[in-house]
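I have a structure I would like to understand better, so I am pasting it below and will then ask my questions one at a time.
Missing here: one protein chain of the complex. Every other protein chain is in place.
Read from first to last, the chains carry the letters A, B and C; within each, the first residue is number 1.
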Amino acid sequence: MSAATGVVGVFGGVDAAVAAIESLKARGYANYRVYSPTPRPELAEALARKESPVRLFTLFGALTGTAFGFFYAIATSLDWPLVTGGKPIVSWPPFVVIGFETTILIGALATVAGMFLFAGLPKLGRAPGYDPRFSDDKFGVVAFGGPAQLAEAREIFAASGAEEVKDV
Amino acid sequence: MATLATPIPPAAPLHAEAPPSYADTTRDIIATLRPPGRKYYVGMAFVLVGLAFGAFCWGYQLRYGLGVTGYQPPIFWGTYITTFVFWVGIAHSGTLISAILYLFRSGWRTAVYRTAEAMTVFAVMTAGLFPILHLGRAWYAYWVFPYPNFRGVWSNFRSPLVWDVFAISTYLTVSATFLLMGLIPDVAAVRDRSLGWRQRLYSMVSFGWKGSDREWHHFGRMYLYLAGFATPLVLSVHSVVSWDFAMAIVPGWHATIFAPYFVAGAIFSGCGMVITILVPLRKAFHLERYVQVRHFESLAKVILLTASIVAYAYATEYFIAWYSGNPFERSSFYNRAFGQYWWATWIMLTCNAFIPQLLWFKKIRTSIPTLFVISIFINIGMWFERFVIIVTGLSHEYEPWQWSYYVPRWPELGILVGSFCWFSMWFLLFIKFFPAVAISEIKESLPPPVQAGGRR
Amino acid sequence: MERRRFLQVAGVAGIGVAAGCAPTSGERLLPYVNESDDLIPGIPEFYASTCRECPAGCGIQVKTREARAIKVEGNPAHPVGHGRVCARGQAALQGLYDPDRVKQPWRRTARGLEPVTWDRAIEQIATALGAAAASGADRVALVTGADSGALDAFYDEWLAAFRSHRRLRYEAFAYEPLREASRLTFGVAAVPEFDFASARYVLSFGADFLETWLSPVEYTRQFAEAHRYHDGRMAKFVAVEPRRGLTAYSADEWIAPKPGTEGLLALGIASSVVRQGKADLTGAEADRVRGFCARFTARGVAETTGVAEDVIDRVAREFAAARPSLAVAGGVATQHRAATQAAAAVNLLNYVVGNVGRTVRYHAASPWEKVSRYRDATAWIAAMQAGAVDVALVHRTNPAFTLPKAAGFADAFRKVHLTVALASHLDETAELCDLILPDVTPLEEWSVVEPAAGVRSFVQPAMTPVFDGTRQAADALLAIAAKAGKTVGRGAATARELVAAGMVPTALDHALQHGGEFAAAPVKPVRLVPDFARVVYRAPAFDGDAGGEALVLIAYPSAALFDGRGANKGWLQELPDVATKIAWQSWVEVHPDTALRLRVANGDLVTVTSPHGRVEAPVYVYPGVRPDVVAMPIGQGHTAYGRNAKHRGVNPLDLLGADAVDASGALAFCSTRVTLAKTGRQTRLATTEGSARQLGRGIARAVSLAGALKGEVEAGPEATLTDAERAAVAAAAASQRERANIGVYAKPNPKWELTIDLSRCTGCQACVTACYAENNLPVVGEEQTLRHRGMAWIRLERYYEGDTAGTDWQVRQIPMLCQQCENAPCEPVCPVYAAYHTPDGLNGQIYNRCIGTRYCAANCPYKVRYFNWWDYGTVGDPYFAFVEPLNWQLNPDVTVRTKGVMEKCTFCVQRIRFAQTDAKVRKRELADGDITPACAQTCPAEAIVFGDAHDPSSLVSRLKQDARGYHALGMLNTKPGVTYLERVITQGEA
Partner (left out) sequence: MKRTTYLLAGGALLCLSAALAGVSLVRGQGAERRAPADTAFSAVPRSSGAGYSSLDGVRPGGDWPALPRRLNGPAQPIFYRHDVHAGQYRMPCLYCHNNAANSWTVNLPSESTCMGCHIVTSAPDTAGNPDPEIAKLRDYYAKGVSIPWVRINKIPEYSHFPHMRHVAAGLACQTCHGNIQQMPRVFPVRDPSNMGWCTNCHMQRGVTRDCTACHF
């Protein structure tokens, strides 16, 4: 058979998937991937990933927004000073509104950008081991590695009650 | 979502009878995307006709000038601004349900939030039209944006209208993004169950989402932060809108209570609109299993709360007008209640302050038809609230010599109707192209499928 | 010719805010073939002339740009008006540029009007005249308005050439009673010259001398001078008339006697003066007067007039004490069947306290001597009826409209073989004529008039005639005479030569430059004729039954439309009536009690029925009329005349009897009783009135004389603020302004401000029309006025103060215009800086930047911003307000606003900028008074003062220091640039 790069286990239940993950980890597997129709706390626990760096984008985006908002309002007001209602040319209270809105706007967009960056989206190509059922009610665990590891993975999946195990 | 430190507790069992499985969920919800029936097309045709009439009215107004409206100085603002505020208000509950309740982890939002959020986006799209519609020279509307131009003239950041420009456009962008992001996993699910051009479309919209652990991980965080942004945003937007009035010197407008008062009113009207939309939707798509009576009840409770806040605000307004001893305020508010516009004021009070009190009774809270009727009253009442504030305020100002009376004319009403059709058009399109209930989040709140005979 | 074509390109400048940008394709510029030395494109030229909108004859200067008249301004050097013009004078331009003018000769045939050439017309007339002259004397009639001077003499000569003396100088209001009364009392059949300026007590019996009576502009100026409050002094003004109009609004006290009893009241006061021994008489004359006065006991007078005895005595006391005082009789008091007696009684009253010769002066000649009486008109009608007239020419007068229907003018006129109208408009009379010869308007003609003794006032064309087909009447008459083979005019070939006749060129030039030749006329001393006692009071009779529902009808001349000649001028139609604030319509003024009794309310259509006719008009409930009286304005109800006048409102003259004349042969406008009957139908009144009460908001303020002497003022709501609060507010504002002063704002700029002295302002609204003319304001029409969409940048607000049940209530009037606030609420709300504050303290409004959010207008507490709901400024739009040739009048210095733009008063910023530029180029400093906004410039009462408030020596900064100074709605801390000076009212004993 052709050289498989990975093996996927299709699980009907989240507990089984978790079990599979646990034993993969126990065997020292590092390179595996999990598909699920919905985020499950059980899986999250089992995977125990470290905190997402998206929040940094959020922070810096927001700060940029604030700076930009105030800068723009002040710069344009000073560019052509026109007095209205005897109010100061640089009148802070109204500019706060502008600063606030731009904070939210740029912050939000930066956050989304961050998510796309780290989640590796958009990903229009095929994903190894992906199966449409994973967006319905099945859970998928894909393990990658050399032939030996794959063989082991097959066993693990089968043992943890995979409904189906196949190479990819 | 899963990335929450603690998972959302499925409060009561989501459903009395046998819980739908993951597979049921996917199937049932995607069923809503099936090719529409005759009813749908009839409705769509109706909506398009209304929209066309609204467009005609605007063209007519552009050709001959705002004289075609009923504006009668000193009433320089009328139904257009009224309707603008109305739609912005409608928008708010959507964000409230999808963002604020999300942060508060209230489980019941899951069923209704997608609808609410779509409503938000379309309502803002509608509201955004009105400041332009009401301009004397709409073709120069772009001058309010502070874009670099050869004149070297910028826009006046001291003007609440410019705040509006920023607030509304930000709100539209962020809430649209929020809706789109939330859709990604569901669209992926739809993609995997569709063929041909639809599949291509959906894989585009889902950005090739696969639901891998890595994706879910960052997605969850992003969603949390967006919710975090949307929450202060929604509060700020309607505050800014209220400041259009509160920043003015007009008696009856110039009040510090306006920001909270408007936000409460907005959520109030919004929840009303959510019910107005959900009831028929639920019926048409047989979503009774997912959108349940207890969801409506929760909505009713929010309405009851906000209605009480609004009623309190009314009371405060009158009290302060009297207590301040300011002759202009007093005269303005007396005129509001007993002057030429008494009818508008009393419609407003009845619909917003009195009728919602019925919701104290569980019987009424849990009866879908009654809720539907009440929600209609709320929509009417909240439109009139803005009408009362704007029109009676302007009709009875400082200069007694310039007191006057205004009633809208047909082009204004035509555009009002058109705005509802515009909104409905987008909504009708939405429910046929995107799942109106959040698949992945429903699943999340369901007990996960467990395999008998896993490893022991 | 070339000049005019050049203008068609250059002069149209200003149309369109949004229009124009890059060079418009195909637009042509036509240079002069030979340029005139005095004409510089872009620089206005002024022509001194005389206003002919009414017989008063004020001196005017016509401002022209590129040889087009664009504005009428007063001639400061002229003894009549002294540089001030009323609304009607301002509106002369709309007569000039009226699209409804007659542009060519017409002939009436069976098929209606047909065009005819001048030559054919002249020929026809000449032949007819020849025949008429041949067939006997006095078979030709020439009717003109009150005319005087060279042309007047020429008309008589011309008529004589055709063996006729049928000359009629017809005026609807000819003041016959005054002349007759003067003859009866002093033996001089003249209208005296009244000196309001030096009077310390003015007692007016019905005379509307601030509206239409004799010389309103000059009288307003004088009256304001006397009646204004200064250094603790002001004249008291008591108005005696059954209806309270504009003039009586300025009154400190309003006495409303029964209609027709004014004369008796005057006698009562006179006899009271005598009884009190205050009479300024000696010897036999004193005895005669005492004997005469004995007939009028205070009680008797009180019973008949309905005025309390103590009031009569008090007024008599005050009148006699404050010398020189002045009593005048006019208006209602001289328009009933006892008019002459009333006028005579007033003469006597003046004489008794020695005013005659001081405030009432007679001269050798009076412009009114020759003016025909109503009786002459009826005689003429009889002659025509009898077929004694073959040819009748009517020039610039409209008897068919101003004579009561019952006089049967139309029928008689039709009996004349050839009737000719020398008219600029196709009015009711012209409609009746066989031939219509297009006449020029007074702004295009040559003439010289004598409006007052010793004043030769010249009329010269301000521009070449607007329509080539038109000819001045005198020229036409000359041509006709020539055709008929008569030599008239002593060799003069044109009107100009007639006017210049007998003048050396230098004298003529001087006269044309200064507007005329003005000499002080010697005062002619008069004494009471021994047999003045012939003038006995007789209660006037009123047609119609006295009982029950019958109410006495007062038909009064409209301040704007005069005798109806203003009815086709949009500016005047849109000018709200001062009392009712109704524009474009007719109405019946009914007292609230009467309205209650008849169960009618505002806008109810009622049929007004008199023994002589009936009309239908809406009711306006008005506390300013006696309960036993209803009043209707004259001027509307035209059946011809033009687009604005035709089929609009009703003419109360249709209710009058033809034979209602008094001893002097004057028509008694107030001679009939009417009954009101509800039709059950309603109509909306096109009124600009919102609430007639200012609810203690201190917008229009007044203080009693006694109070003013003590330095008191009427406080407004802002008085509730504590000093601490004021200080805090001021400090906050100051700190803000501090941080606002950067760039050009930091430089030493002027601050333009305005003061309006309400103790001078009479509410005449001349400022309103002046603003229309200067700032290209569109006339919006009745429908839009109904919707409060009028565009007048300055408006007169009229509030009642006190209980309007009786007569003891006051009227507070205030001109409301943009206050140019320093802390303007309208400015910060504009998203695009279209509304902003200029460095020189103006409230700038940049039309081409405005996008029409209307936020500024919503946020303006004074409601002085006006929105272009329709496209008034774009040629071809259904709402285009300046139909050719009205657009010739547009001021090229002011942008014409288009659809969707906010506009407002900017203190005539164009005048400011032009003056500044001129000063800059000539390297000189601007002096106080160099710049005057149109409203201040025309104000007959000189109530409005404009200047730089940063210059401590300027008049405006001195006036705003006055203790009476206040800011409208001052409690809003808008810091207005307009300071009002409280009106002062003499209450009780003066």
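In this text, a residue touches a chain if its C-beta (ideal position, glycine included) is under 8 Å from a C-beta of that chain, and two chains touch if they have at least 3 such contacts.
Quantities reported herein were computed from a predicted structural model and do not represent experimental measurements.
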* Where does subunit B touch the missing chain, residue by residue? -> 147-153
* Structure fact -> Across the whole complex, the chain not displayed is touched by subunit C residues 2, 5-6, 9-10, 13-17, 19-24, 26-35, 40-43, 743-744, 833, 836, 838-840, 842, 844, 846-849, 893-896, 906, 909-910, 913-914, 917, 920-921
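By definition in this document, only the chains that are shown with their structure count from here on.
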* What chain pair shows the greatest number of contacts? -> A-B
* Residues of subunit C touching 2+ other chains? -> 825, 828, 830, 833, 836
* Multi-partner residues of subunit B (each touching 2 or more other chains) -> 153-156, 158-159, 162
* Structure fact -> subunit A residues touching subunit C in their complex are 78, 81-91
* Structure fact -> subunit C partner, complex, touching residues on subunit B are 64-67, 71-74, 76-77, 131, 134-138, 140-141, 143-144, 153-156, 158-162, 165, 244, 247-250, 327-328, 331, 394, 397-404
* Structure fact -> Counting only contacts in the complex, subunit A reaches subunit B at residues 11-16, 19, 23, 33-44, 47, 49, 52, 54-55, 58, 72-73, 76-77, 79-80, 82, 84-85, 87, 91, 94-95, 97-98, 100-102, 104-105, 107-109, 111-112, 114-116, 118-125, 127, 130, 132, 134-137, 159-161
